[in-house]
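Working notes, beginning with the structure itself.
For this view, one protein chain was removed and the others were kept in their places.
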Amino acid sequence: MKTDTHFAFFDEGSKKEIRRAIIKAVAIPGYQVPFASREMPIARGWGTGGLQITLSIIGKSDVLKVIDQGADESVNAVSIKKLVHDTTGVELTEQTEEASLIQSRHRIPEVALTKDQIIVLQVPMPEPLRPVEASELKTKTMHAENDYSGAWLMLFEQIMKYGKTATAADHPVYVNDRYVMAPSPIPRFDNSKLHESEALILLGAGREKKIYAVPPYTNVESLAFDDYPFTVEAFEDKHCHICNSTDVFLDELIDPQTGETIHQCNDTSFCMDQLNKKVEEEAQKSYV
Amino acid sequence: MGYVPVKGGTEAIDASIKRLKYERLKGNETIEIQTIMSTMRGMIDQVMSESSLYSPFLAALAIKQAEGSMEEAVFLMRAHRSTLPRPYYSKTVEPETMLVERRISASFKDIPGGQLLGATYDYTHRLLDFDLINESSESIQRWLQNYQTELQQVDAFDEVKYFPKVVDYLRDEGLFENHQEDNTVPKDITKQSLQFPSTRSERLQVMTRGQTGAVTSLGYASLRGYGQVHPTVGEVRVGAVPIYVGHPNEMEQNTEDEFYIGEITVTEVESFVPTQVKNANNEYELQFEIGYGICYGQNETKAIAMSILDQCLEHPESNFPTHDEEFVLLHIDSVESTGFISHLKLPHYVTFQSKLDSVRQVKKEVQEVEN
């Protein structure tokens, strides 16, 4: 009764079905393609959408990086990595540059991605209009009719109430001037990385059974009014206490010794890289 | 350093999984799959039904592995289901051919074929039986022997007898509308994701694999007041139905070429719901409609609740949430609901940092305005 699991978990028929949905998604940037989402060995809401994309497109020569909230060593990233590795045997990496395939939850790496890479984002709520309209049938019609006044109205109300837009992560974007898309709960800081990205961006929502995509070099614009430009999380005057980087997304921590608020890179592999570079530079200096 | 919950994930996970295994084994006891299969019928039926995979053996394995956690066992089965190729669809199952083990009607005392109680908890008194603490295999043997002797004194029918459907009896009386047989190929919701408005075949599939508790609760809500369906159970039948598949290569299908691949035990329910209709003379009259419920194994409450919800969803014009197909169908799946609830345990600190920033900016704005 004991059986070996197929390469990349799925049977080939399932992979083909999912790849067809991916191709359709690439052909209609920002459009949510319904697909027959499979139950996975990890729980719904824990990245099954991303995982199904990863498993359908992964090949033996791929090099995989998995991050969760910016970290390679986050428990869920480890768990996903382990599952893909156990069923495919592909090489794993923490180096963003080395990876051909990156699955991520809620972050896009700080290092710019290239045309040889694919990033797969895990999506909990693919429907940007859901806060405005609960019914799937209605939101689907709204997309079809290019009716996004609800999404704009939400931002307008925030400005009326708070004097500025108050969106957090998952700030909606216009893709290719047509579809409004939930970029997954990446911080607003990462929204600009979607625009004219060299890498193919695939987004998978397992529980909601949708796949969508931002093909390379696609115009992606964050929703914002003309006189209230889109703003990202502010880290002015702040730097990573480990590698001193600025202009990156920082986690906020409390130093247990001093009780002070300190910051550090959210992208752990980027932080490590910066440190290594410094060590090298210093080594070179001392060598001279 | 501060709270960095994500470092050292690999070791932490390994340790956690080891700890989990320890929890299962620490009592130094094990349970045989065979024991689960022969003593945990209710759990097995429920796991098979919610996971939509009919295999008592795998269900027992899942229950063992999941230490009896229902959601976990269902989850294991569903994930396993994803790895299985699906080369065939079965031929239409005819529940009239069921080898009935239990069959009752709440509508009529004397139904053609008679009521057959079979095995049911319905008339047991729910008192803890402390004798079970020390049940011995000798006492089991003795009981079984006695039971066999008793059975020999009962006159059995000479040949296999099928029980007609109660609904056919009423249909002959013109109490139900005679619908044309609809042989549209049902949509397979595991091959094509559910789209709205949905078809009845899709709705029935989602409900039959729905979480028992969720289906029961929504059916109950409808019955109690948040819905407009007040059914009478026309028939509940539990028993085994044979499954056939067509010949894979023959284009022309005829029943003689079909292969018998086994039987499954199901619970089938037909509820009768009075509805108001207009007749040909444009007068209002009352007629019955059928709510249909079916699921793997013996799960009578779930099947009845399903039949209520089926009927509710046939009437989307009513404003109750139990009549809203998106509300019902998108929230009753065990794997989906437990998964999304449990994902809240994942770290959300990037999202939270973003929210924090947003709140701070708004506060700053307000202070500036006030100054």
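Going by the order they are written in, the chains are A and B; count residues from 1 in each one.
What we mean here is this: a contact is a pair of C-beta atoms (placed from the backbone, for glycine too) under 8 Å apart; a residue touches a chain by one contact, two chains touch by 3 or more.
As a convention for this text, contacts and distances are computed from a predicted model.
Chemist: When one chain of this assembly is omitted, its UniProt record names it as which of these: "Carbohydrate ABC transporter permease", "Polyamine aminopropyltransferase", "ATP-binding cassette domain-containing protein" or "CO2 hydration protein"?
Modeler: Record says "ATP-binding cassette domain-containing protein".
Chemist: Would you mind spotting which of A:Glu157, A:Asp177, A:Glu196 or A:Asp255 touches the chain that isn't drawn?
Modeler: A:Glu157
Chemist: May I ask which residue of B:His247, B:Lys278, B:Lys345 or B:Lys364 touches the chain that does not appear here?
Modeler: B:Lys278
Chemist: On chain A, where is the contact patch with the chain that was removed from view?
Modeler: 141, 144-147, 149, 152-153, 156-157, 159-161, 225-228
What we mean here is this: only the chains that are shown with their structure count from here on.
Chemist: Could you give the separation in Å between the centres of chain A and chain B, each centre being the mean of its C-alpha atoms?
Modeler: Measuring from centre to centre gives 35 Å for this pair.
Chemist: With touch defined as at the start, can you tell me which chain A residues reach chain B in the complex?
Modeler: Counting only chain A, the residues touching chain B are 1, 5-6, 9-11, 13-14, 17, 34-41, 43-46, 48, 68-71, 73-79, 82, 105-107, 124, 134-137, 140, 162-164, 166-170, 185-189, 207, 209, 231, 233-234, 249-256, 262, 266, 268.
Chemist: Across the complex, what residues on chain B touch chain A?
Modeler: Touching chain A: residues 1-10, 12-13, 57, 75, 78-79, 81-86, 189-197, 326, 330, 335-336, 338-343, 346-351, 353-359, 361-362, 365-366, 369 of chain B.
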